[in-house]
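The structure that follows is given in the form of structure tokens.
Every protein chain of the complex appears in place save one, which is left out.
Up next is chain A:
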Amino acid sequence: MALRELSSLEKFLGLKKPNKYSTQGDKKVPVLQSNNGAPLVGLVTIACHLVKEAKRLELLGDSAESRAVVQQWLEHRVTKLDGCTKEEMKTILKDLNLYLQDKVYLAGNQLTIADTFMYYGIHPLIVDLAIQEKEQYVNVTRWFDHIQHYPGIRHHLPPVAVLRNRIYTGRHH
């Protein structure tokens, strides 16, 4: 899963040469063997490295504050989102919905890898949501639909159908 995300990221960044990754441990943490010495371990670390390699530093955030926010969301993705339970999922979606109430992107005013990796991570949760639940977490759904249509992001994931209009408007159901 993580390896596919990294190769999708490479395609998005337009990196010509795809890297070879290996994994370690039973959590299958990706490892990138670099030419000059120490291997890079961890999804977030490798992702940041790739971005720097492609010289697309704006994807890490365009101000000190947004850079910090990007790192925060990447951290959140790997620690809280991956392998969460059903109960935790509800809280995560609720919090994300509240956070996205007045924001188009997770950090700053443009796409960053925080959006990319949160999208990859939250995809399996969104796939399982019923239409009514998607309407309940309306901001998450809006952001999700925006990111999944962003050119070059989606790659390895199937699109999730999102209806343009609300169908559960009544007081009941």
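The rule we apply is simple: contacts are C-beta pairs under 8 Å (C-beta built on N, C-alpha and C of every residue); 3 or more make two chains touch, one makes a residue touch a chain; residues count from 1.
Simple rule for what comes next: contacts and distances are computed from a predicted model.
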Which of "Aspartate--tRNA ligase, cytoplasmic", "Nucleolar complex protein 4 homolog isoform X1", "PPM-type phosphatase domain-containing protein" or "Anaphase promoting complex subunit 8" matches, in UniProt, the chain that is not displayed: "Aspartate--tRNA ligase, cytoplasmic"
Candidate in contact with the missing chain, chosen from A:1, A:98, A:138 or A:163: A:163
In chain A, positions touching the absent partner: 131, 160-161, 163, 165-172
